[in-house]
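And now, chain A:
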Amino acid sequence: MTSFNLMHLQFILTGAMWTVILSVLATLGGGIGGAILALAGISRHRFIRNIAALYITLIQGVPLLVILFLTYFGLPALGFNIEPLAAATFGLSVYVSAFLGEIWRGSLEAVRKAQWEAGECLALTRMQVLLHIIMPQSIRLATPPTVGFIVQVVKNTSLVSAISFIELTRSGQIVNNSTFQPFLIYTIVACLYFAMCFPLSRFSRVLEKKFAISAR
Partner candidate 1 sequence: MSDVIVGLKDVWKSFGEVSVLRGVTFDVAKGQVVSIIGKSGSGKSTALRCINGLEAFQSGEIAVDGFNLADETLDLRALRKKVGIVFQSYNLFPHLTVLGNIELAPKLAKRLSPTETRELALKVLGEVGLLDKRDHYPEQLSGGQQQRVAIARSLAMEPTVMLFDEVTSALDPELKEEVLRVIERLAGSGMTMILVTHEMNFARRVSGKVIFMHQGVVHEQGTSEILSNPGTPELVQFVGSNL
Partner candidate 2 sequence: MNIDFGPVFARSGFLIDGLLLTLQFSLTAIVTGFVAGTLIAVGSRSKTRLLSLVCQGYVEAIRNTPLLVQLLVVYFGLSSVGLKFPVFFVVILAMTINNAAYTAEIMRAGLDSIAKSQIEAAKSLALSPWQVFSRVMLPPAIERVYRSLSSQFVLMMLSSSITSQISAEELMAAGNFIQSETFRPFETYIVLAVLYLILSLLFRGLFWAFGQVAFPRRRRLGTSL
């Protein structure tokens, strides 16, 4: 058994880097899925809207850990071979898309009610109204909660440790196995998460205040 040293710290920092990478990938993947869900959610066809709503209800009603285990253990059992990074990214993206989809649909909806008719009166097509009138305003509404949700994404990547992907939490666990200084190590891990999340939380709150003021 060795005591905590610089090598360990370096190992943990490498884990932290993977947490950042996973967070970015999950946000991108979830963002694409979320955009599709949000658009489906304001579709004129009830069927498409219902599919989007069903997806969101299903995913939000299941723990992320179950989704990750389904992709990491379940898919190979069905004959799909999948790399740990791909499994982690896919599982996180599935989860994140449901939440981003709901946030974004809400912001589109909020603008749509007020502005859709005005845009139609200008003889624009539905797509033109969406792109030039609704979207720009929705993005302002959606930005603070989206940034706030990225904090959840960063924290949720910690669950990937359970499918033995070596990100920040898993690297902490590995170091702890050799040093057994759990209090010290998990406090360092917690501080690193805090260092990633706190600025995002703050930024989200600043944006919220800024938009709340300019919306008056």
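Here is how the candidates were picked: all candidates are chains of the complex that A comes from, given by their letters.
Quick notes on this one:
Going forward, a contact is a pair of C-beta atoms (placed from the backbone, for glycine too) under 8 Å apart; a residue touches a chain by one contact, two chains touch by 3 or more; residues count from 1.
For clarity, every value in this text was computed on a predicted model and none was experimentally measured.
Any copy counted, the candidate of 1 or 2 that touches chain A in this complex is 2. Residue ranges on chain A touching candidate 2, taken from their complex, read 58, 60-67, 69-70, 73-79, 151, 155-156, 158-159, 161-162, 169, 172-173, 176, 181-183, 186-187, 189-190, 193-194, 197-198, 201.
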